[in-house]
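Step one of this worksheet: look at the structure below.
In this view, the complex is presented without one of its protein chains, the others remaining in place.
Here is chain A:
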Amino acid sequence: MYPHRQPPDNPHHAVLTTIASDSHTWNLLFLQLLLEEQGWEVTNLGACVPVGVLIEEATARTPGLIVVSTVNGHGAEEATGLARAVRAVPALARVPLVVGGKLNTSGTIAPDVHASLTDAGFDAVLTGANAVPGLLALLDTLPEHRHGRPHVDAVR
């Protein structure tokens, strides 16, 4: 489903990030634990990540997955630029890239917002009650990731 032009340095390595204006971190911490429980090694970039920092991190060591989580309501606007910037890097052109959280200020998500995010390069947009199950289902489809490692001991 996700043929890689360039194989990831570690297929079990996920980069977890947010948009530059978003200072929330509990969502990132939750997702880090969730991904680790699924056997992923996670680089959690923390709050307010400039796109350049994400690109630098992801090109230094190509991950098997990039997860963008944002809850400040600016996601629908800001994350499109993030996706285009990631896709513009040849090594990252086909890395599975997902976005989720609360993507606009009203808390709802219109279909056209989904479309602009997928058009910009996201493989999946995950919101509402189905966000976490949707992410877990998506992880199962990733071919590099057939067997989870044992649970790692919490966050470092």
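The working rule: contacts are C-beta pairs under 8 Å (C-beta built on N, C-alpha and C of every residue); 3 or more make two chains touch, one makes a residue touch a chain; residues count from 1.
We adopt the following convention: contacts and distances are computed from a predicted model.
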**Q.** Missing subunit (named according to UniProt) among the choices "Aldehyde dehydrogenase", "ABC transporter ATP-binding protein", "Cytochrome c oxidase subunit 1" or "Glutamate mutase subunit E"
**A.** "Glutamate mutase subunit E"
Q | Option touching the unshown chain, where A:N10, A:T59 or A:N72 are the choices | A | A:N72
**Q.** Omitted-chain contact residue, chosen from A:A47, A:A60, A:V89 or A:A115
**A.** A:A47
Q: Determine and list the chain A residues touching the chain excluded from the picture.
A: 21, 23, 25-26, 28-31, 33-34, 37, 44, 46-50, 53, 72, 105, 107, 151, 153-156
